[in-house]
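Taking it in order: structure first as structure tokens, then the write-up.
Missing here: one protein chain of the complex. Every other protein chain is in place.
This part shows chain A:
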Amino acid sequence: CLYLSHADKMSVYGPVVKIHPVVLASIGDSYERRNEGASRVIGTLLGTIDKHSVEVTNCFSVPHNESEDEVAVDMEFAKNMYDLHKRVSPSEVIVGWYATGFEITEHSVLIHEYYSREATNPIHLTMDTALQSGKMNIRAYVSAQMGVPGKTVGVMFTPLSVKYKYYDTERIGVDLLQRTRDAPNTTNGLTSDLCQVGGAAGRVQDMLATVLTYIEDVLSGKQMADNSVGRYLMDLVNKVPKITAEDFETMLNSNINDLLMVTYLSNLTQAQIALNEKIVVL
């Protein structure tokens, strides 16, 4: 029988939550800068609401105080910050709030009520920055009424499915940030032009090596041949365009000529302006 983990189960009622990586990095950063004694931080989530999904694109943290019996949220601050953010991106609205930590406490219910006044059906996002369960457990919830109507009514948080959405440029930015994981000092410089092409080519080479080892295993009988994989391999090999040698030579040469000419012209221009400067200064 199929076992779906709680967080992965598709929620029937709620929308899909799409998060941008900048939101998560922001939450992590505000957790690191929290006040002494605070065990968790909360903040507002901004984004856009669609028919079936909620896209969270920005967030800011809101100072709050939490003790055993009461919780105080600086609502004035939250309103101010939202106004300031609205000036920059007028299309972003409050879509919910976030909290770091693993569990949902009763205080969360109160805070959620406050946010329900600001946005229709707000989303609650939790991120376990203390890594209590060994992972970061990013989850989203939406509140639903439960209980006996008319008598004791309560609120239940139903989980939603979380996806991550990237713009293209964000993807590239995140790729660069990924590389800081391996560096010993968690630092990374930005590489220069040709090195980048070399790096990308290296990555493709690694992928090809993996594919080759798989093929050799299949040929020597160590692994079972899989037809779908075989079809992908056919596509891969056919992707290299079949061009006759002369045509390719002419194409290649004309492209190389273009590029070399442009390089020559730009060098010429640079020499010209340098010369111009020297003559004027004389």
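A few notes on this one:
One rule holds for everything that comes next: contacts are C-beta pairs under 8 Å (C-beta built on N, C-alpha and C of every residue); 3 or more make two chains touch, one makes a residue touch a chain; residues count from 1.
The working rule: contacts and distances are computed from a predicted model.
The chain absent from the displayed complex carries the UniProt protein name "Eukaryotic translation initiation factor 3 subunit H", chosen from "Tubulin delta chain", "Large ribosomal subunit protein bL19m", "Eukaryotic translation initiation factor 3 subunit H" or "Geranylgeranyl transferase type-2 subunit beta". Annotation: of A:49, A:144 or A:174, A:174 touches the absent chain (contact as defined above). For chain A, the residues in touch with the chain missing from this view are 20-22, 24-26, 28-35, 57-58, 60-63, 74, 77, 80-81, 84, 87-89, 91, 129, 131, 135-136, 138, 164, 166-178, 180-181, 185-194, 196-198, 200-201, 203-204, 240, 242-243, 245, 248, 252, 255-256, 258-260, 262-263, 266-267, 269-270, 273-274, 276-277, 280-281.
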